[in-house]
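These notes concern the structure reproduced below.
All protein chains but one are shown in place.
Labels run A and B following the written order; every chain starts at residue 1.
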Amino acid sequence: MKYFTRKRIRRIYEWRGEPVNFNRKLKTYEYSSLAISLEDLPRTTIINTGQHIFIEGEDEDNPYVAKVVKLFGDESGEQKKAVVQWFCRVSEVPQSKLKLLGREPHPQEIFYYQARSCDEEVDAESILRPVQVKHLDGATPFPDSSDKETLYVKLSWNTKTFRVVNSALVEGFLSPPCPKPSLPPSPPCLPVAVTPASRGPARRALPTPDLAVMLRAASGEVRYSRATMSAGKASAMEVESLHSVTKLSASKCLSAKRRNASAGTPGVRKKLELNSSERNSLTNDDILNELLDEELELAQRLSSSPPQTLPLAHSLTPLRKAHRPPDIGLKTSTIVLKKLSIAEMESPPSRDESCSPQQGGELPSGSVKTPKRRNGTPRRSYTPRGQKATTPSRKKEPKTLKEPGLGVLAEVDNENSPMLPDAVTPRTSKRKSAQLVSSRIRKQLNLLDNHQDLNSDSENEDEFIPSKKELQSSSEDEGGDEVFDSDEEVVAKKGRHAGSRTPRSKQKSRSSTRTPRKTPNKKMAPGTPRTPRHATPSIPSRSLPARQPANVLEEARTRLHVSSVPESLPCREQEFQDIYSFVESKVIDGTGGCMYISGVPGTGKTATVHEVMRCLEHAAEMDEIPPFHFIEINGMKMTDPHQAYVQILQKLTGQKATADHAAALLEKRFSNPAPRKDTTVLLVDELDLLWTRKQNVMYNLFDWPTRRHARLVVLTIANTMDLPERIMINRVASRLGLTRMSFQPYTFKQLQQIIMSRLNKVKAFEEDALQLASRKVAALSGDARRCLDICRRATEICEHSAADPSATGLVGMSHVMEALNEMFSSAYITAIKCASVQEQLFLRAVIAEFRRLGLEEATFQQVFVQHQALCRVEGLQPISVSEGLSVCQRLGSCRLLLLEPSRLGILQRVRLNVSQDDVLYALKAD
Amino acid sequence: MMSKRKVKDAHLPVGECFTELQRILRERLCHQQLPDKPVGLEAQHKNLLELLKRTAVHGESNSVLIVGPRGAGKTMLLKCVLRDLLEEKEVHKNLLQVHLNGLLQTDDRIALKEITRQLHLENVVGDKVFGSFAENLAFLLEALKKGDRSSSLPVLFILDEFDLFAHHKNQTLLYNLLDVSQSAQSPIAVVGITCRLDVLELLEKRVKSRFSHRQIHLLSSLAFEEYVERVRTQLSLPDDFPDGKFAEDWNDSIKTLCEDKSVEDVLQRHFNSSKDFRSMQMLLMLCLSRVSVAKPAIKPADLLEASRLCFADAKANMLHGLSILELCLIIAMKHLNDVYEGEPFNLQMVHNEFKKFLQRKSNSMYKFEQPVIMKAFEHLQQLELIRPADSSAAKTQREYQLMRLMVDNSQIMEAMQKYPQCPTDVKQWAMSAFG
């Protein structure tokens, strides 16, 4: 981060020569070459198109390699951008894939990068210096030259396979297809996100990958078919959000920063695990040694003279040094060392990630967000803490116990005993550090001569970079961890509240332990207590396994259960096709859009969409289409419409936030451009539940896809066809657009086909039985669920009716009939038949009174008169008013009658809840 | 008194017998002690048992409603089923139960906390549930989603007073439970208990669609003989009663009691009024409570007494307690009701009516001040024997506020019959059809 400001001070980029041509549409000038010069240094470096260059990554040693395809900027010339063709280094390729290479990769080797999923447009100002790239034919061996400035290309890498690449591509000037350059261009942010952990150690460590990790990596690979290399860079999009977030508050910006690091995609994680595994293989001694001399370094730096403290400040951040021209000898040397230490520092999180038990427990479960949440962790312990654990320092002890997921909640344990649940942390310490930091930030900002204004939204990065620097330096004199804590602390803003409810937390102890009544229970308020982080939602598993279906009927029953996912969805081919092509097209040309799907319940809306998604994801794996996220939310599964933001954010990035914070973040995410971002497909089920008075939730959902950089496809599902017209205000409805589709209720043929396909070949039903069921349902609702339930019930009836369970025949008409009766016949008539004499009398009295009044309503008093009369007729002794009331209210309680509140006594009005004919019929019958 | 105690001492073993008898029968009548098998509900029992067994054994998700009038034995049935279900070893360890009651869990927030608590999910510490409403929901759903049919424990959700859950906002809880029961997640069975026949109409259509529409109706068409039989079984002592001789005698006495004609009439009356189980238990409880050493058996008289207590008209009882003035006012109101066929009246009219009566034949009663009348009037209102016709009490003076009589003529007449030393002229006045 800090590097930007540094750069502003130290390096000057300018175009050389006149623009080659001018793009009217985008108002961009294209240049042939770019001059990079260092201020107060004479020599300048010239970058021409077609030249190979280093683009800075976090790891100074091996920055990204690319070939300039095009250089361009806007009229003002402020924004300089370059379109490049990426190469990727050995270290960027996951170990698992390196196997495909079949040989030991040469350290100097790079691969021609051919994955769609990362965007070729970078900020020119992130260019470091030219580099020499040689193309070698597959056969020729690598010349072992020691200079790091020459790299060798043999193969191309497309995240799946290595292919031989022809020299023309590499050396030649023909440029690969590149997207329109976008303005305003993104700030140069690529490097930030790539966690150096991914590289530095990877090479230094003894390469002994352990199986588990490989496996995990592989699984991760399958789940997200995306370039590992893209990992680092894709996460750059997070940085976008970061920039604007800063306007919220200093702390927020910290949190954002924290997030960027965390927001890495599985790629990062995989790498972490990989080298982490290797780190494990390191002996403690190694670690210790490294530690020692790095601390030595620190000590030196601290003690050293002012001019040196500044570089020192950088030195903690892996970001930049390498592009410092080599002639600044002394610095570089220190830098290298520093870098080592950094690399050191960064490995531990990944280490305990791979070894922490909770981790093990979590990973297999394939939900999209789990791995991502993991990613949150590495940033946590950038401090040497990890290794320190091995050293006798008590202070750091708990850190190793910590499960990555709650790095957030860390510090705590410094003060109180490790065995406390993490939520129990007394927040004071954190809060202190947070304040400390923010105060420092403020101080720093004011110090900065060029940006005085705290709240200026412009130049966000400048706002917090110094702070960052400050942090770093401060971090040294405070034993290193505090600052990072504060970082995390902010992210875990809500996390802090966790402490506030947990019984043993210090400042709240009185309120929470003795008198829980203190704890407020406002929903959604950031103040609400949170689930302890270590809690993993799970149902205990059963001791002895579920019994498998024994006979045909049971088999049929399991197949007919609504939950059982069929091989294919019959009768919805057309809809399937439409949705598929809709989504596919959007994904392929990286645009966004909305689709509205309606249909009565049980017509397979959600099922179809899921089917589509399954297919598309498979296609993505096969690499037929670019990879994409699939996220699903359901209006009924949240407690209030605004939770939608929270859930989306969580599923997208795995981070938790309050509703409005989440909204802000998503807004950023979808409105700002980011390189190497891939499409998100969002399924919104039960849309109507997201209705709010101002409809802002719906509005956003439909507005984001229209953004240029959003790459968001929204599929919405609801029951009613005219929902947009009925409940949406115009600006929402118009954004929803006209791509709509309605699922018709199933016809009886379709229902029949569905059952057949479910049953496939299991012969359990007679033809006409099925037909009866499906016809009946089609006539009533066309709800597939009903039909399946009926058939299931029928099988049961059939089973019970059979003399001995072994010899059960097919399910016949009679059984289905019985099932239908059970489910559809209203119980009113039987209820009346079974009612007691007085109750029946009372019903008759009601009808008689209605007849007399010619109304459908009468007071109890009036009815009671009739009742008495009827009693006399029937020769029963008349009942008292109280008894009459109790009879009446008994009828009311099972809703044969509708009554007014009972405190009206004999004045309460009585109405029938059944048709008079039904009553009479029921009474006639016996 | 001394003598009495002696008597007791002499009969001490008998005394113990009666204590034991009381204990056993009270257990049965008041404590809803489960019968060995639900009488008259065998079919439903089998059906439900099968259903739950499939969930427990095959991990097949299900949802079912038990519908029946109050006191038909819904809860009893369910409890029996659970008892029998848990007897099977295969089931015993393989079932989680969550009991909710619409009366207690009055909204989804409370309900979710309760579920989480009963499932002992990991965000529970002690009996405190952490997390906001939203988080709890997410957590629970996540938990259920993780499970799958074959491997994870089936969960049995029992929602008593099911209809009340349908009034929760958006029916979120119901939707989610039923949704889980219809999708490939951890197997659950949702059992709802309700007395409302129209319960399905309460469900939103998407919720309804997810409900399997299995309903078990408890509409017993039991005949009078069975009813009497039930009474006998309820009262008779089990065979394992410590004092066999005593039990024998007791059971015989009960048998004879049930055959008695007058008893039969009483029971018939109760049977006619309601078949439900609990009201019968109440009747028997009233009889049983009188049994003691001094009164070693239930006599038909006791039963008559008990049923009289059950069928007593409460309002008439209350009228009986009124002062003569208040009674007169009631009578006046009755007359007004008769004259102006049930139009509301105000104090002035009543007072006027009363005065007319006094003028005509005021030998027993003397004239009362208006305020005294007013006080009596207000007392009647307190007793909810009269209530304001409309709630526009604000502007009008009290004496002109329109009221309605909430007592039926029959009740007044009944009260007049047994009113202590009621002046004859008042009686006549009450009897006379028109004031």
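In this text, a residue touches a chain if its C-beta (ideal position, glycine included) is under 8 Å from a C-beta of that chain, and two chains touch if they have at least 3 such contacts.
Keep this in mind: contacts and distances are computed from a predicted model.
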{"item": "Among \"ALA-interacting subunit\", \"Origin recognition complex subunit 5\", \"AP-3 complex subunit delta\" or \"Transmembrane protein 50B\", the UniProt name of the subunit that does not appear here", "value": "\"Origin recognition complex subunit 5\""}
{"item": "Option touching the unshown chain, where B:70, B:232 or B:361 are the choices", "value": "B:70"}
{"item": "Hidden-chain contact residue, picked from the options B:43, B:223 or B:294", "value": "B:294"}
{"item": "Which of B:233, B:396 or B:424 contacts the chain that the document leaves out", "value": "B:396"}
{"item": "Hidden partner interface residues of chain A, rising order", "value": "514-519, 881-882, 885-886, 889-890, 892-894, 899, 901-903, 905"}
{"item": "Interface residues of chain B (partner: the chain not displayed)", "value": "1, 4-5, 15, 18-19, 22-23, 26-27, 29-32, 70-71, 75, 101-106, 110, 113-114, 117, 127, 161, 163-164, 195-196, 278-279, 282, 285-286, 289-290, 292-294, 309-310, 312, 314-315, 317-318, 320-325, 346, 348-349, 352, 365, 368-372, 375-376, 382-384, 395-397, 399-400, 420-421"}
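The rule is simple: only the chains that are shown with their structure count from here on.
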{"item": "Interfacial residue positions of chain B with respect to chain A in the complex", "value": "46, 50, 57-61, 67, 69-70, 90, 93-94, 96, 108-109, 119, 121-123, 125-126, 128, 130-144, 146-147, 149-155, 170, 172, 175-176, 179, 182-187, 195-198, 205-206, 208-210, 212-215, 217, 219-221, 269, 271-276, 311-316, 384, 387, 404, 406-408, 410-411, 414"}
{"item": "Touch list for chain A against partner chain B, complex", "value": "365, 367, 421, 423, 498, 501-503, 516, 521, 523-525, 528-532, 534-549, 554, 557-558, 561-565, 600-602, 636-640, 643, 646-647, 686, 689, 719, 781, 783, 785-786, 789, 792-793, 796, 800, 822-824, 826-828, 830-831, 833-834, 836-839, 861, 864, 868, 876-877, 879-883, 886-887, 890, 893-896, 903-907, 913"}
